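Structure incoming, see below.
Only one protein chain is missing; all other protein chains are in place.
== subunit A ==
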Amino acid sequence: MRLDKTEISLGLVALACVLFGFVSPGWLIFLLTIALAKALVVQGVVMQMRSGLVSFGQGLFYCIGGYTVGMGGQFFGIHDAIAALSLGMFVAIVVAMLLGLLLTRYREIFFAMLSLAFSMILFGILVKSQELGSTDGFNVHDWTLFGWAPEAGAGSQHTVFTMTVVSGLIVAVLIHRYTKAGIGVICEAVRENEVRVEYLGLSPRWLLYGNYVAAAAVSALGGGLTALATGHVDPEMAYWTTSGEFVFIALLGGLGHVAAPFIAAIVFSFVRTYAIEFVPHTWQMILGFTLLAVIIFLPKGLWSLVSREKTGERA
């Protein structure tokens, strides 16, 4: 397997992150874990944005991932983290394969609203399920990794952090290869002109379908990792504001590069946590102005700061 320079640098950054985890304070590790886990969901949003679809319901798969990990441990005795995460991805794939049949027939705002609707249906079902703690949710604990139980506290925090970084790396490399491959480039062609793609003899619908299912799996992985890190899941994960946050981060980062969602998620988390600390009453406004500033000055997201200099032209 030959690695290109992006993959090598992603690998190096991931390694640096894992090492950095050993020296940084607990709150920072937690913040980065959540940011990177959410970035995986954002990758799912970005994958679809690249082909011209904006999903306002990615929280559906984020929530499925989280709840599968939680319920696996609580009710079905699946305590192994890898098994639970894989199960979450599997459930998400099955659900996405069903919903995708309907959703890929729609475009633009209709796709956005339908995806949002399915996410809110899951929210409604969870709120009605008192066995699952309704809106209060339930705790996720006692998970193991290949039979080894990390000690509570710093030990398990490091383990989840490392797992998140490794998952992030694997997903990033796969997505990077996908976008560079012919099929990934066609995704952009679908966004630009679907009819022409059809004339080329390809089916945009099945392309979008595959994209949708893959995005669901990646998002479920992010949800599962969030559940392991937080130790709690609640229906808020499927609520539309959560899905909105993923779109926010996607716009913040831009579609320019596979690393953009990770960087945007980290920037978002830092802006939010310091806004809450310094202006507890108006932190939402700071977030709003940040997005506004990015939209006005960097319409292609934070990544255009990098790409602009690269190509020597304004984004």
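Quick notes on this one:
By our rule, a residue touches a chain if its C-beta (ideal position, glycine included) is under 8 Å from a C-beta of that chain, and two chains touch if they have at least 3 such contacts; residues count from 1.
Methods note: contacts and distances are computed from a predicted model.
One chain of the assembly is not displayed; among "ABC transporter substrate-binding protein", "Na+/H+ antiporter subunit D", "Cytochrome c domain-containing protein" or "Aldehyde dehydrogenase", its UniProt protein name is "ABC transporter substrate-binding protein". Of the candidate positions A:A152, A:A181 or A:L200, contact with the hidden chain is made by A:A152. Of the candidate positions A:S51, A:T104, A:N211 or A:T226, contact with the hidden chain is made by A:T226.
Screening A:I78, A:V127, A:L202 or A:L291 against the full complex identifies A:V127 as the residue touching the chain left out. Contacts to the hidden chain, counted on subunit A, fall at residues 4-6, 8-10, 12-13, 16-17, 20, 24-28, 30-31, 34, 127-128, 130, 133-139, 141, 152-153, 226, 230-232, 234, 236-237, 239, 242, 257, 259, 263, 266, 269-270, 273, 276-277, 280-281, 283-284, 306, 309-311.
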